[in-house]
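Now for subunit A:
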Amino acid sequence: MPVRSLICLLFFFTCTQQAQAIISATITAPGTGLQAALDAAKPGDTIMVKAGLYKLHNVLVRNPVHLVGEGFPVFDGEGKYETFIVTSGRVYIAGIEIRNTGRSSLSDMAGIRLQDVSNVTINNCRFYNTTYAVYLQNSSWCTISDNRIQAQGTDELQSGNGVHAWKSSHLLIRNNVINGHRDGIYFEFVTESRIEKNISFNNIRYGLHFMFSHHDTYSGNTFRNNGAGVAVMYSKGVDMQHNHFDHNWGDAAYGILLKEISDSRISGNVFQKNTMGLYMEGCSRIRVYRNTFSANGWAMRIQANCDGNRFEVNNFTGNSFDVATNGSMVLNVFQDNYWDKYEGYDLDKDGTGDVPYYPVSVYAVITERIPAAMILYRSFLTNVMDQAEKVMPSIIPDQLKDSSPKMKKWPL
Partner candidate 1 sequence: MMEISQLTKSFGRFRALDQISLSLQEGQAVSLLGPNGSGKTTLIKSILGMVIPETGTISIDKQIVKRDWNYRSRIGYMPQIGRYPDNMTIEQVINMITEIRKDKVTPDRELYEGFELDRIRKKKMRTLSGGTRQKVSACLAFLFSPDIYILDEPTAGLDPVANEILKKKIVKECARGKLTLITSHVLNDLEGLTSHIIYLQDGKVRFYQSVETLQELTGETRLNGVVAHLMQNDLKNKENIPC
Partner candidate 2 sequence: MLTLSKYVLLDLLRNRSVLIYTVVLGILSISLLSLGDQSSKGLLSLLNITLLFVPVITMLFATIYFFNSLEFIELLLCQPVKRSRVLLSEYFGMTLSLSASYIAGVGIPLFLKVSGAISWMLVITGVLLTFIFTALSLLVFVLFRDKTKGIGAAIVIALFFTLLFDGLVMAFIFSFSDYPIDKPLLGMMAFNPVDLARVLMLLQLDVAVLMGYSGALFKKFLGSATGSIFSIACMIGWIVVPLILSVRIFRHKDL
């Protein structure tokens, strides 16, 4: 790409003189320099920003320019302001660091706000302690990639989301590392977008929060140790593949919570060490296959208002309880899964057990009614109860069964 002009902002000082010099150069006259340069630039121009501390706020990017930092110049919102607002399409921002945006109860203050734009890319930037790092509203075909987004949020009300997208489409959120926000990634009314290979951890509420967003794909992400895991709600046509849901612990923590999701696919994911691996409520026609559920409290909870879902070729190993439910109605299909708790036999040696497996254990039902009974779990008594129930089912929903449980673990 030919560069027609190059405007350099030369705030390049030695370390000892830096702070003093920047104050005299930028703070006293906000908007000078950078804002002027941005406004003066022609479409496609590249503006190089040298390393340094810039106490600027509400910088408007109104032209389709490239804003590239050299050695990560720092833009500080001083805890009061927004830093960048992008209102032009085809903007490219890379290599800058944004810190300390303001908090407000009236408006959402962002490190970079994309407002009604398309084809904007934010790449390889750092966001520290921003209320919202990247905020997209009514935008399309935008890419947010390779960013490091970090905050030290402590409560839900005071903090915002890492990547927040509202009423947008065709987004690509890729390779970002996000932690310490309210929700790592937040989607509301966002369609046909992709969320790939991000790592979202230690967020206060959800690693990924997803509502009314149809036909999106998220794959290869890792969601770890978030307050409540991942929530995907009121959407259809969602494709969830090869994600890792790790170590989400708490009384309302889920690897993934699905609420009123339909015609979707969950495959190749790993659910590990979550209080509840997969939670489904009011879901229809979801195919859950080739996933690994290991060392979770409950691998899955399928509420009775789910129908037409298929659970096939998954591995269930080392979970305290495999499946929990809240009724006896079962309109879903379980087959060809491997359950490590299966104690049946395979006389014809075809790799499939000859007797069905009932994944809801009697003690799961009991602790459902009386949580305190959990204290007796794994005692001789509860083992006896489990064995008795296997011989003569009376408490567990006997409709919920895998008629063709596998004898060997699937190689997933």
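Inclusion criterion for the candidates: all candidates are chains of the complex that A comes from, given by their letters.
As a convention for this text, a contact is a pair of C-beta atoms (placed from the backbone, for glycine too) under 8 Å apart; a residue touches a chain by one contact, two chains touch by 3 or more; residues count from 1.
Note that the structure is a prediction, hence the values are computed from the model and not measured.
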Candidate touching subunit A in this complex, from 1 or 2: 2
Complex contact set, residues of subunit A against candidate 2: 249-251, 253, 273-276, 295-298, 317-318, 320-321, 340-341, 367, 369-381, 383, 408-409
